[in-house]
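Note that one protein chain is taken out, while the other chains of the complex remain in position.
Chain lettering (A, B, C and D) follows the sequence in which the chains are written, and residue indices restart at 1 in each chain.
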Amino acid sequence: MRRLAVRPAPKRLIPMLVILVAVVAAFAAAPRVYSNQLLLFNTIVYLVLAQGLNIIYGFTGYLPFGYVGFFGAGAYGFSLAVLHWHTPPLAALALGTLVAIILALILTPLLRLSGAYFAVANLAASEAVLQIVSNPNLTDFTKGPYGISLEKIYNPTLSYGAAVVTLAFTLAIVVYLKSSRFGLALQAIREDPISAGMAGVNVVRGRVLAWLMSALVAGLIGGIFAWYVSVFYPETVFDLSVSIFAIVFALFGGTATLVGPILGVLILYGIYNVIGISTPAYFQLIYGLLIVLLILFLPNGIVSLIDRGTRRVP
Amino acid sequence: MSREGSSGAGRPPILAVEHLVKRFGGFRALDGVGFTLNAGEILGLVGPNGSGKTTCINVISGIYRPDGGRVLLDGHAAGGLPSHRLVRLGVNRTFQVPKPFLAFTVRENVEIAVAYGRDPHADPREFIAFAGLGDVVERQAATLNSAQQKMLDLARALSTRPRLLLVDELAAGLNPSELEVVAEKLISLTHLGIALVVVEHLLGFIDRIAHRVVVMNAGRDIFHGGLGEASRDPQVIEVFLGG
Amino acid sequence: MTDELLAVEGLESGYGQLQVLWGVELHLHEGETVVLLGSNGAGKTTLLKTLLGLICAWHGSIRFKGEEITHLPTDARVRRGIVYMSEMGVFPDLSIEDNLDIGTQFLPRHEAKERITGLYEIFPDLGHRRREAAGSLSGGQRKMLGVAKALAAKPHLLVMDEPSAGLSPLFVKEVVQVLAGFHRAPDLSLLIAEQNVTFLEIADRVYTLDGGRIGFNGSVGEARENDAIRRAYFGLK
Amino acid sequence: MLEYSLLAGILFGLYFGLVALGLNLIFGVMKIVNLAHGDFLMLGGYGAYIVFTDFHVNPLITLLVEIVIFVLIGFPLYYLLVPRLQASRDPEMLSLILFFGLSQVIEALATLRFGSSERSIPGTVLGDGPISLFQQTFPVAWVVSGAISLLAVGAIYIYLYRTRIGQLTRAVMAQREEALSTGIDVQRISAIAFGIGIAGAAVAGVLSPFMMGSITPSMGVGITITSFAVIVIGSLGNPLGTVAGGIIYGVALMFMQTYFSSWANLLPYLLLIAILLVKPTGLFGRRMRNA
Partner (left out) sequence: MVRRTLAAFLIGAFVALGVCGTSARAAQAPPTIKIGTLYASAGSFAAISMPVHKALLLWEEQVNAQGGIYVKAYGKKIPIKIIAYDDQSSTSTAATLYNQLITQDKVDILVSDSGSVLTSVAVPIAREHQMLLFDQTGTGMNFFTSDNRYIVLLSDPISNLWPKNVAEFLVKDGPKLGIKRVAMLYSTNDFTGSQATGFRDFLKGSSIDVVYDHGVPTNTSSYTVLIQTIKALNPDAVIELGYPNNDISFLRDLQGSGTKFKMVFTVYPGLETDLLLKTVGEKGLAYTYTYTPPTVIKYKPDYGMDLDTFKAAWIKKYKDTTDFGFNAVAGYVTALVLEKTLATSESMDQMALRKAVFGLSGKLRTLDGTFMLRGDGAQIGELTPLGQIVPSGNGEVKFVILYPPEAANGKAVYPAP
């Protein structure tokens, strides 16, 4: 066995595992205490998406503006498997995830682009997938613009459970990236791809793996979302604001950390729902202002309050 | 002019470059360069700016794909392999403008290269100490001065246990006492059997460490031999010293 | 001193938390050419950028023609006659004419025109190719354009960052020759940051910068005699 | 049909070149992505609507007034947002989020002020009846918009290539660092470019009730995304390439509408991805940014 010359120093791993277990346990138990399960479910969805985005943006520096494309691909992969082949939900989830991964593979050439080019191309890709899925000419297969209805397999309890498991899985990936030499290699690629190559890191493989991992979790949670809500339109699961929320939440907390995106989702999505319920008339206004102020005064996220170089934060 | 280095006992040289060509658009940055290098040898690569020295190193280290010619490592074709494959084969380098991972600490910079290099069991501290960075192990690379960053580059390169090390302008910007230390360090590497290609403007430094030099001009090798001979070669004098 | 053009006292600055300059003292008189010798990483560029206000000074003062300019923005300093020629020196994507025009940004239109016409006379190569992109010029010509662009601003003090960078020895000589032509022009002083000693040929005085601190300050002759400088800048032996 | 689609595409594309022009100018000068671009356009549209319904002023006059107003709005807004943003770690990416937030704020304020239903200005305000061009008839609004777009692009060209500030603007676009070194007041130049950029959006906005039928506070996001496609096709950071990008977009869209109508919306995205992969700098880009 290869001795790991690099961390994990266990003192770093343990606090992260504690956080992971605490968050997962809290969401597993929450429906017993708080009855708006859908709010909890959506929080989990955003936790998974924000962490999935963290995997690709935080660790490799690619900002996928069309991240929702994988979410939608997972949702449609799941639904079409159920509708056309009567696949049982768990198997359909695997298929949905596979669809998201295939989409990610098709889009790997985009990784040649950088900065805003990548962000915009990725956005275009997710819009393109939406246009295809919602096209009336494909109604027989995708149900076109008329949307999906999966009432037969509707099961909020089981799908909530699947979401909690996915959350645990996603957080485990981030813990792995934070504590493994592979995670360090990804960050090395983000810092300087040429030097990373000279450090022996396979740059292309590292990027593609991170890309596929982030697509995987988005596809998986997309499938579970379809299962949980069971009736939805193409615009629902390819909604640009899903990408933007995931990005804002992850940035607000602080990327390349485990706790950043968690804090980002809990605080911002919490505020979002509080405003939505308490002062709906000024909802959009307050939320927009919040985002503006966040970027102006806390551009490196909440974790930057704890530590200037966010690499020390779990 | 001989293109052959002194190849020992029938074993292929550790590095052989043959008729290497690299084009950027219509411009031939390399136009048929060739030389060889054996284990434990230091080859100085000299020539005026724009003569193709750094491009040559970039091709050998896998940053550019060659457009013609061959790069042989131990007699096996290695041109166009990605950097990480070459690192595995025992090639590494430093950069003229040092490129450490700025957000990482010195230790992390070296650790990552150890982990993905040829000897994951190596102790990162060994390389950090060799590069004289023992006092700044936990500092972020971004806070180092440029001389320290250059040494960090060297430490990172060495921590993959290369057999062929390409050194691009390591000496520039060092003060005389530092220069002497670096010269001794590079020479000490040859005792481990490492072969070095050293690109350098400071001819005194080249004279101090190199066994042989290759003088380049306009993407070609125009002279092979000792630096002393080079300084008497009329062609070299014309292009390099500007007449 | 009445003819003191630039006075830098106790200057400290850096990037983020990293301090680069430590109590730099530097004085330059009208019509003088001063070479600032320093190796890579010694803080030359930081010092020049602080002089121009591209980096904020943390401590100390900069006076130009007796006026305190430590906290003025860059454009105000350029208007007062301190012009900076960076290592790049030109806008490679813009045409030669645009580059020179931009150099004259603070001059009135008619004066700018005259000035550029004058420069084309000094640099006829540039005049012949005025519509071409600066990036199409060779390294040496590009440096000439950099000099011309800086001169276009009608500087009292021209501050140059390593004009020899990226040039072969042949071209370095050419640049030195061109600068020699302006050397001792009554209303033009030069501050040249270099590690190439060829520039000492045109210098009146020499400073050395090492680790962000001024080391040596004296005449060219003294510098040539100084053992440490000889070892550092004139070769290893 | 072919000729008609082609001509219509060119007219429509000219307008979309105008729509995207400001976005590209702002990106070119300060390398930030103004996701609120479409919302400034929407505000420009409501400006024309309000002035027309309340005071019966022809939108073409409002257009001139709006140019001044939006340039003036752009100035303080720039100093409020951008310098702070540029001091951050990853300004290009963070700009996406910041301006998304701004877009939300603008849409919210517009909804509170104007309500959410569609508004428009009668098409006859710009002139009666269709206009004949090369034996084909087009709505007068298209021809007027095409002409104004050409004028606006011409004005931007004159600004960039015939004025001192424009020349300095090009210098900032080409090499920001060198511009700073040369003593160019980069903040001022950027602020002016920001003002002109959103004024360009406002001009397109004034014409939007005619070109898009109606305006609503929520129209911004869609416009911004389309503008993106247009500027990438034309090449990011090259404002004049935007016109070509707009025409390619317009013609392609009209051909799709004619021959594969339900797939019309897929086209710009595929075009955008294809161009980015084949030539990331856009069809009219000169150099590669980043490696």
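Some notes on this structure:
One rule holds in what follows: contacts are C-beta pairs under 8 Å (C-beta built on N, C-alpha and C of every residue); 3 or more make two chains touch, one makes a residue touch a chain.
Predicted, not measured: the structure shown is a model, and the values here were computed from it.
For the chain that does not appear, the touching partners among the shown chains are A, D. For the chain left out of this panel, the touching residue among D:Lys31, D:Arg119 or D:Arg170 is D:Arg119. Checked against the full complex, the candidates D:Met42, D:Ala141, D:Leu236 or D:Leu276 give a single residue touching the omitted chain, namely D:Ala141.
Touch with the hidden chain on the side of subunit A covers residues 35-39, 42, 45, 131, 134-137, 144-147, 149, 151, 154, 156, 229-233, 235-236, 239, 241-242, 273, 276-277, 280-281, 283-284.
Subunit D residues in contact with the hidden partner, per the touch definition given at the top, are 1, 4-5, 8-9, 12, 107-108, 111, 115-120, 122-124, 129-130, 137-142, 210-214, 216-218, 222, 253-254, 257-258, 261-262, 264-265.
Criterion: only the chains that are shown with their structure count from here on.
The set of chains touching subunit A and also touching subunit B is empty.
With centres defined by CA atoms alone, the chain at the far end from subunit B is D.
Taking each chain's centre as the mean of its C-alpha atoms, subunit B lies 33 Å from subunit C.
For subunit A, residues touching at least two other chains: there are none.
Chain pairs that touch one another: A-B, A-D, B-C, C-D.
By the touch criterion stated above, subunit C contacts subunit B in their complex at residues 16-18, 39-42, 139, 166-170, 173, 195, 210-211, 228, 231-232, 235-237. Of all the residues in subunit A, the ones that touch subunit D in their complex are 57, 63, 65, 109-110, 112-117, 119-121, 123-125, 127-128, 131-132, 135-137, 193, 240, 244, 247-248, 251, 281-285, 287-292, 294-296, 299-300. Within the complex, the subunit C residues that touch subunit D are 52, 54, 73-75, 77-79, 83-86, 88-94, 98, 101-103, 105-106, 149, 153.
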